[in-house]
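Right, chain A next:
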Amino acid sequence: MSQLHWYLLVAVLLFCIGLYGLVQRRSLIAMLIALELMLAAISLNVVAITSLAGGDAESATGNVSSAGQVVAVILIGVAAAEGAIALSLFVAIQREVQSINVEDLSELKG
Partner candidate 1 sequence: MALSRLFALSPEAALAVTALLVFGALMTERHRTRRARQAAYVGGVLVLAASLLTMGRSEEFFWATYRVDAFSQLVKAAVAVGFLIGAFIAGEVRGQREDVRGEVFFFLLASATGLMALASAVELVALYLAMEIASFSLFVLVPMCDQCQMGREAALKFIVIGLAASAVTLFGLSLVVGFTGTTRLDEIAAQLPQLASEPALSFGVALFLAGLLFKLAVFPFHFWAPDVYQAASHGIAAFVATASKVGAIAVLARLVTAAGLGGTRLVTALAVLAAVSMTLGNLVAIVQRDVKRMLAYSAVAQAGYVVVGLVAFTRDGVAAALFYGLIYLLMNAAAFLVVARVGADGTNPQLDDLKGLHRRSPLLAATLLLALFALAGVPPTAGFVGKWFLFAAAMGQGWWLLVLLAAVNSTISVYYYLVAVKYAYLLPDERKRGPLPLSFGDRALCYALSGAVVALGVFPTALYRVAERAAQLLP
Partner candidate 2 sequence: MSQLPLLTILLACPVLGLAAILVTPARYPGAIRRIAAASGLAAAAVVVVLWMRFDPQAPGFQFVERVRWVPSFGIEWHNGVDGLNLPLLALTAIVFLTGVLVMWELEERVKEYFALMTLLVIGVYGVFMTLDLFFFVFYYEVAVLPMYLLIAVWGSTRKEYGAMKLTLYLLVGTALVVPAALALYWGAGQGTFDLTRLAAAHYGRSFQLLVYPFLFVGFGILAGMWPLHTWSPVGHVAAPTAVSMLHAGVLMKLGAYGILRVAMPLLPQGAHYWAQATAILATVNIVYGAFVALNQTDLKFVIGYSSVSHMGIVLLGLSTLSETGVNGAVFQMFSHGVMTALFFAAVGYIYDRLHTRDIRELGGLSRTLPVASAFFIVAALTGAGVPGFSSFWAELLVFLATLQAYPVLAVVVVVALTITLAYSIRVIVRAFFGEPHEAHPGVADIGWFLSVPRAVLVGFLLLFGFAPRLILGVIEPATRALVQSWH
């Protein structure tokens, strides 16, 4: 197993731990945490691959390969935005139904 694959393994595990949290935890905030873990795992994935395998070195502007880094930066921004929206909604929901237990929020079905 190459060095890269170790990183990828960690990323996969991190991603799946996040997935576990996402489907297991009842607390909305915990679910958000799990989601953010998944995003972090993806960042790791991207940085690891682009750093260790490189892809092709040329880009449209002739820069060295830093696509992964840029993507990772943007990912972090997205994670922040997602967090903002999600947290605001969770707070609103809590105010409404006095609970942020996701299993209590299952009126819409069928």
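The set was built so that all candidates are chains of the complex that A comes from, given by their letters.
One rule holds in what follows: a contact is a pair of C-beta atoms (placed from the backbone, for glycine too) under 8 Å apart; a residue touches a chain by one contact, two chains touch by 3 or more; residues count from 1.
Because the structure is predicted, anything quoted here is derived from the model rather than measured.
Looking at the complex, which candidate is in contact with chain A: 1 or 2?
Only one candidate touches chain A in this complex, namely 1.
Note which residues of chain A are touching candidate 1 in the complex, please.
15, 18, 22, 28, 31, 35, 38-39, 41-42, 45-46, 49-50, 53-57, 59-61, 65, 67-68, 70-71, 74-75, 78, 81-82, 85-86, 89-90, 92-93, 96-97, 102, 105-108, 110
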